[in-house]
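Starting off with a structure, shown below.
Take a look at subunit A:
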Amino acid sequence: MNGWILAATVELAGGGAAALWGVTTGPTGRRVIAQNLATSALCPALLLLSQGYGRPSYVDLALLLALLGPVGTLVFARLLAAELERERPSAWALTWAAAGLGAVVVAAVCAATAPGRATVKLLVVGALLIGGNVIASRALSGGFQGVRGG
Partner candidate 1 sequence: MQILPYLVAAYVFLVGCYGLATSRNLIHTVGCLSVCQAATYVLLLAVGYRDGATAPVFSDVEPGSRPVVDPVVQALTLTDVVVGATVTALLLALVLQVAKRHGTVDPDELRELRG
Partner candidate 2 sequence: MHHLLPLLAALPLLGAALLVVTGRHLPRAAAETTGLVFSGGTAALALVLTLNSSPPMVEWVGGWLPVDGESVGIVVVGDGPALGMAALVSLLTVAALAYSWRYFAEPPPGHPGAFTALMLVFQGAMCGFALAGDLFNAFVFFELMSVVAYALTGYRIDEARAVQGALTFGVVNSLGAYAMLMGIGLLYARTGELAMTKIGRGLDTAAAGHGGPDGLVLASFVLVLTGLLVKAAAVPFHFWLPDAHAVAPTPVCMLLSGVMVELGVYGVWRVYGTVFAGPGGIPAADLTRALVTLGTVTAAVGAVMCWYQRHIKRLLAYSTVAHTGLFLVALGVLTPEGDDGIALYVVGHAGVKAALFACAGILLDRYGSVDEHELHGRARELPGVAVMFAVGAVGLAGLPPFGTALGKGVAEEAVGGPLTVVYVAASAITAGAVLRITARVFLGLGPRPRDARSDLETSGTGERPETSGPLRRIPDTMRTVPAVLLAAAFAVGVVPAFGGLVARSVNEAGSGGAHASVRWTAHGILLGLASTALAAALAALAVTRPRWVAAPGWAVPLRRLQSGHVGDYVAWLLMGVTVLGALALPGVLGG
């Protein structure tokens, strides 16, 4: 048990429980937001775990999640567009808080690894994570309109 794993455990417990609560209660719009935030909570946890286990190859998991998590949210934004258009859910404070958390974790892990290809990969993960989440939030609060036939 080292600090990295402890941090990951805390983040997993807090972020995971919050995401689970959010995704099972309330109106549909809020649930989709919670689904989006689950990505932003768990992706940094995966980075921390990779560092904690001393296995740089585990970063691939975070990379894949940062790539595909927002894609999944876009799926919901696209196919639930009619409902979301009515609700227009937005939680910018939470989104930016999650983005900040992601940035902090990426910075911390970067600082702990020797500069090189691994750092580039981490930065790509960070950029994809933050960019993806912000865009997914944007898509939820009215990114798709007039989606009927398509």
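In picking the candidates, the idea was that all candidates are chains of the complex that A comes from, given by their letters.
Throughout what follows, contacts are C-beta pairs under 8 Å (C-beta built on N, C-alpha and C of every residue); 3 or more make two chains touch, one makes a residue touch a chain; residues count from 1.
All values reported here derive from a predicted model rather than from experimental measurement.
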Numbered candidate touching subunit A, per complex, among 1 or 2: 1
In the complex with candidate 1, residue positions of subunit A that touch it: 53-58
